[in-house]
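Below is one structure, written out as structure tokens, with a few remarks after it.
A single protein chain has been omitted from the complex, and every remaining protein chain is retained in its original position.
Labels run A, B and C following the written order; every chain starts at residue 1.
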Amino acid sequence: MSRLDLSVTICGVLLKNPFVLASGILGTGAAILERVARSGAGAVTAKSYGPGPRAGYPNPTVLDWGSGLINAVGLPNPGVEVGVGELLETKERLRPLGVPLIASFFADTVKGYGEVARTIAQAGPDLLEINISCPNVEDEFGQPFAADPRAAAQVTLEVKRATSLPAIVKLSPNVADIKAIARAVEQAGADAISAINTLGPGMVIDIEAGRPILAHRVGGISGPAIRPIAVRCVYDICSAVSIPVIGIGGVLRGQDAVEMIMAGASAVGIGSAVYYRGPGVFKRLEVELSTYMEAHGYARLADFRGVALEG
Amino acid sequence: MSRLDLSVTICGVLLKNPFVLASGILGTGAAILERVARSGAGAVTAKSYGPGPRAGYPNPTVLDWGSGLINAVGLPNPGVEVGVGELLETKERLRPLGVPLIASFFADTVKGYGEVARTIAQAGPDLLEINISCPNVEDEFGQPFAADPRAAAQVTLEVKRATSLPAIVKLSPNVADIKAIARAVEQAGADAISAINTLGPGMVIDIEAGRPILAHRVGGISGPAIRPIAVRCVYDICSAVSIPVIGIGGVLRGQDAVEMIMAGASAVGIGSAVYYRGPGVFKRLEVELSTYMEAHGYARLADFRGVALEG
Amino acid sequence: MDTPGWRISGGSPLRDRLPRVATVARVIPETSKVTTFVLDAAIKARPGQFLMVWLPGVNEKPFSIVCPDPLTITVANVGNFTAALHRLVPGERLWYRGALGRGFRLSGRDILLVAGGYGAAPLHFLALAARDSGMAVRVALGARAQEDLLFPGRFAGLGCRVWTCTEDGSFGESGLVTDLLQSLADQHRPGSVYACGPQAMLQAVAGICEARGIPYQVSMERYMRCGMGLCGSCAVAGRRVCRDGPVFSRLPPGS
Partner (left out) sequence: MDTPGWRISGGSPLRDRLPRVATVARVIPETSKVTTFVLDAAIKARPGQFLMVWLPGVNEKPFSIVCPDPLTITVANVGNFTAALHRLVPGERLWYRGALGRGFRLSGRDILLVAGGYGAAPLHFLALAARDSGMAVRVALGARAQEDLLFPGRFAGLGCRVWTCTEDGSFGESGLVTDLLQSLADQHRPGSVYACGPQAMLQAVAGICEARGIPYQVSMERYMRCGMGLCGSCAVAGRRVCRDGPVFSRLPPGS
């Protein structure tokens, strides 16, 4: 496999392979992120930090309902002030490993995004990821920033003004027209896009209890069930913008990653697969991807990136 | 099981059990619909007829991608003029069986919906189902009627003006706010709502061919993968309106149907399950539902309908 | 370590039901319009089952399995898709879903196969299986003219007794294969008749066999979309050719 080059550069940041730990998965602390980096991830994303501490929702918060997962964790986090410390330690531990750190964050107002960005930037992450799947408290309908091209663009602008770090905007699939959102954030200066966040929301009812199982009643869907939706979103986004895209959603195996890359993704996010296949999934994905590439005579990811967009 | 009453009355039409064959599944002709009725369906929906003949898309049109199905059949149909004849024969064959016939239809303009409704009503179906998941050619963005409360309401009004038959409006999950759509069509006079149509669209790429497998590239997702989304939609709709709801999406087993009913559904649509379990699925669903009800001491569906909405 | 059962729970590995790719290993011209494609693949299948064959960018259509290992189909060039198939050369690829549908049920000690046109395709697989179970197999092959006769040599090579007829009398008996069936049925009274060919031929076969009380099975063709029993495109008299068939143990009434 020595001829193979699985690396990818996103916004000037080199990933030795395209597999990125998705936000909210394991990313609760420096030690566990170091472990994931050592397990072979190309980059890791920490959990999303917000302006202040949040307890999250009571349990049950995550379930395996058979064809995928559903979660309503409620963005528990100690707030960005504490987060900076956690991220600094994480960056410290990742530096010798050559694995970039992506810092994810959210807020509930446009200004809030700028402020959190400014604070979190102090930790010196390699990339920022703007989680816009949160309700916009200033919007009269309270719909998430992710659902409105204008709000998504405003958030992007505000963050770009606040820091000089490259910024990835993470899009939600639960929108009328994901191309419009992608174009809006690209124009506002986004350096990259990641997609998708969880689908839905969905609901699973326990028929013995006669009530939704999640304490929050509804939750976002992830895992195998959402793969075709995620692939279509990535395909749509890549046909609309020219900034790099991190394709996330239902990727469990190397073949799934190939599908994402053929839809135009530069890198591939790994979330629920950590449940299905364990933290060792990164090494195995690398083997599976390499095997595919060797069998097809591909030397680098660019050789087949976006081929499904053609013709 | 003699104490059990599985029947339900929707808009004055009696179904001997809540299981309704969903539109686009098998409903291509009188003989096959009769077979489904004899297999134990509580009601059957014919395929959607449009204003004129449509060839549909080339193959591949339907795929099993592992956690569900994806389809882009393209609404092939001979047009409503021919459709009336097919529906008349179907109604003829169903009458002695006591199984109601639901006639589904679509159009691409508001007026078109009225015209197709007027024609199709001549066949004397028990219920009409308005398929609004079609692009509104009059809308400047070409977005489907299903995604816009105003357009959905206009279509409903137009159909209600054109015929005196009870009308079910079939909603799409691919909208920002399904409650708003549900309220809009209820106010416009809808007699019932069915939900959901397919989710997405999604895309499945063949990594050998390097291209989407469906000839139409994208298609709607159905089957197990969409169940939690469908349950949440039904739950949302039932908490917003008081007309009856036919819950459709990913129902494979009796327990799945119980989940739908607990979310507030009066009846339960069966689509992809015909693939997973064959046309005999209707009898088996009835047994599974009855077994559940007996074990829990429920005598009729109303005993547990909507319990998940409470508290 | 994988979650025990993730393969099941995750579902992802079940790309199995999506099209699989195969390379064309050999292309064998059979008649002026018919070509056999031997693939570098092998599947589990029963005689009478079919594949949905996909050519990306072209279409996806049903074809009978002629042999499961190496996987083989035989294609008559009749339109767009089959013409595209005919342009394939060894080393090129096609995709397939399957084996799909219900196949023939073998029964009886001596059986008679009746083929019109490329109907010989599924019957070839049936003859393979019948030979392996030690049955006596007779084959009646019909075509318009000598150059259209499909598989006479293949059936003979399997040890079947082969009768042929052509409409123009250019080879074998002169007339329709159903005339041949009539005389063979009366002479030999086969334990079972298996037929594949155009609808009119199948109707005649059904009439002949029913009149004589001979059990028969026919393999039917209908336009197919999903190939998985869902869309109803292939329905005939309430039966789905793709899933309840393509083999039926009597012709559906009204078909």
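As a working rule, a residue touches a chain if its C-beta (ideal position, glycine included) is under 8 Å from a C-beta of that chain, and two chains touch if they have at least 3 such contacts.
As the structure is a prediction and not an experimental result, all values here were calculated from the model.
Considering the full assembly, A:I25 is the residue among A:L6, A:I25 or A:V80 that touches the omitted chain.
Of the options A:E92, A:E115, A:D177 or A:D206, the residue whose C-beta touches the omitted chain is A:D206. Contact with the chain that does not appear here is found for just one residue of A:W65, A:F106 or A:F145, A:W65. Residue positions on subunit A in contact with the hidden chain: 24-29, 31-32, 34-35, 47, 56, 58-67, 69, 71, 73, 76, 204, 206, 208-209, 211, 213, 215, 224, 272, 274-275, 278-279, in rising order.
Following the convention adopted for this analysis, only the chains that are shown with their structure count from here on.
Every chain gets a centre from its CA atoms, and the centre nearest the mean of all protein CA atoms is that of B.
Between the CA-based centres of subunit A and subunit C the separation comes to 49 Å, rounded to the whole angstrom.
In subunit C, the residues that reach two or more other chains under the touch definition are 10-13, 15, 57.
Each of residues 66-67, 224-225, 227, 255, 311 in subunit A touches at least two other chains.
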